[in-house]
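Notes to accompany the following structure.
With one protein chain withheld, the remaining protein chains of the complex are depicted in position.
The block that comes next holds chain A.
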Amino acid sequence: MNPAAAPYQGNLQYAVDIVLCIDATGSMNPVLGSVKESALTFQQRLEAVMRDKGKAISQLRVRTVAFRDFGDNEDDAIEQTGFLTLPEQAEEFRGFLGGIQARGGGDRPESGLEALALAVGSPWESGLDRRRHVIVMFTDAPAHPLGGPHSALQRYPAAVPRSADELFERWGYAGSQEAVMEQSAKRLVLFAPDEEPWNEMQEDWDMTLHFPSKAGHGLEEFEMDEIIDTIANSL
């Protein structure tokens, strides 16, 4: 587009919000670098795909929720940002991702559902003409159930629902009164093992895509094509 030409005010405006839920426990060490690198190049890749289609996104924001395990260490179980607008806040995004270290985790299940719950409750964009709200989960582990003993910990987020049923209702379905996300905008993309709760989530939650991963494997060459497809092909 000619930079001298101000966009016409009546153009259709698209907003894309993405929340990356990243498992930052020790077992993710072999693949965390790849996930972070892909996240950092995501904006350029998405823009290139959209440009090839003759389209553009009016506003792109990314939020990151890194998680470990409340049962192992409640102090570093969640590290997160608010929504960062790209490319304006790319350095802040890069800085946060660069600071995520794979460590801890304790037992095999992690606090992935807590991260997902925080993602669902994000302050999603409600303006512009059309929106895509995408949550992406990267993990190689199953998750502790909600409402367990960890939920009594001091640092446990109050915003996290106390049961899987409650989280399910917050995700919602068409016409739901309890859903906190916009039905036509939402997508959940799971890069997670074929284990509970992720495989059950694929069965019961709508607008959810599950790409099974194996512990320590499967995300090394991840290039976010699946995420780009969920966005670029529906705008």
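Criterion: a residue touches a chain if its C-beta (ideal position, glycine included) is under 8 Å from a C-beta of that chain, and two chains touch if they have at least 3 such contacts; residues count from 1.
The definition used in the following text is that contacts and distances are computed from a predicted model.
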**OP:** Assign the chain not included in the display its UniProt protein name, restricting the answer to "Acyl-CoA dehydrogenase", "Protein kinase domain-containing protein", "Sulfurtransferase" or "Peptide/nickel transport system permease protein".
**Re:** "Protein kinase domain-containing protein"
Subject >> Residues belonging to chain A that touch the chain removed from view >> reply: 1-2, 5-8, 10-12, 14, 51-56, 129-130, 164-165, 168-169, 173-176, 178, 182-185, 194, 200, 203-209, 212, 225-226, 229-235
